[in-house]
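Take this structure first; my questions come after.
A single protein chain has been omitted from the complex, and every remaining protein chain is retained in its original position.
For subunit A:
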Amino acid sequence: MGEMEQLRKEAESLKDEITAARKAVQDLTLQDHVAGTAVVGRVQLKTRKTLRGHLSKIYAVHWGDSKLCVSASQDGKLIVWDSYTTNKVHAIPLKSSWVMTCAYAPSGNMVACGGLDNMCSIYNLKGKDGNVKVMRELAAHTGYLSCCRFLNDNEIITSSGDCTCVLWDIETGSQKTVFAGHLGDCMSLGVAPDFNTFISGACDFTAKLWDIRDGQCRQTFGGHESDINAIGFFPNGNAVITGSDDASCKLYDLRSDQELITYQDSGIMCGVTSLAPSLSGRLILAGYDDFNCNIWDSLKAERVGVLSGHDNRVSCIGVTPDGMACCTGSWDSFLKIWN
């Protein structure tokens, strides 16, 4: 047997062992545990604000705190909004209009974006003269930038179409750690509430949990039948939710290393583009290609609400840190605030 063939056999055998180890700890299912729990009542969220100003498809939105958010559009602009008043706090023109992601630093001092330019550009919002300028351009990915998230003002994690994720030192512009292992484009990432780990979803249909400091992949979750476009941590940090082109969302339990439940409906046949959990995690809001956003009861896996109002695909969604509202962004060029 050739070396390659031997390695392939070993990989298959290890995967079987992992499957068996997961089964061995599965002495209760979520469905059985919540059999006696009632589905939550119908959830009806209303549009409270519409943020108008972008001239083209919106690809990403990210809350900075529970009032300010940043959005990215292929009109070549990043806009920082005061969602209470709908005023534009900053309108930042981009060098490349092919933007696919944006992020707000937890401190509120910076925003970042990137896309088909393969770079992550960092902008300082608190410059001395009041102008927002590019602070750093992080270049090394050999594929598009699909997502980015700040750990702090000096570290940011990016995911890319080159199948890797990278932890960057913003000050020096260098790659601190490369997280390699996905076999397809990385589409989305989420940082754990304790900032020690992050998760990535990719076009190899898997989600991976990574240790930020030692660069290792700790866990890999499969089950989806197509690209994973959206991923997020459950609010308590112990579970992960994914959204896929296979029209379903899944909940994976980190502690038992397995899938707990799938959120799908025979009436939904289009891909999930984005998702966000509510403050308690009992609700999962998921944006779809069919212009709607469905609200799922995360424990009972039933649809309990829908956000309709956009005239095109819902491409991004985010819930404020205090859980008071959610923001949807769409290819119709508008952002809506709901609660």
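By our rule, contacts are C-beta pairs under 8 Å (C-beta built on N, C-alpha and C of every residue); 3 or more make two chains touch, one makes a residue touch a chain; residues count from 1.
Note that contacts and distances are computed from a predicted model.
Set against the options "Creatine kinase U-type, mitochondrial", "Dihydroxyacetone phosphate acyltransferase", "Guanine nucleotide-binding protein G(I)/G(S)/G(O) subunit gamma-13a" or "Auxin-responsive protein", the UniProt name belonging to the omitted chain is "Guanine nucleotide-binding protein G(I)/G(S)/G(O) subunit gamma-13a".
Checked against the full complex, the one of A:I170, A:L299 or A:I317 touching the unshown chain is A:L299. When you scan A:V39, A:V134 or A:L183 for touch with the missing chain, the hit is A:L183.
Against the chain not displayed here, subunit A makes contact via residues 3-4, 7-8, 10-11, 14-15, 17-18, 21-22, 24-30, 33-34, 37, 40, 43, 45, 48-49, 67, 83-84, 180-181, 183, 216-220, 234-236, 238-239, 253, 255-258, 260, 278-283, 298-299, 322-325, 337, 339.
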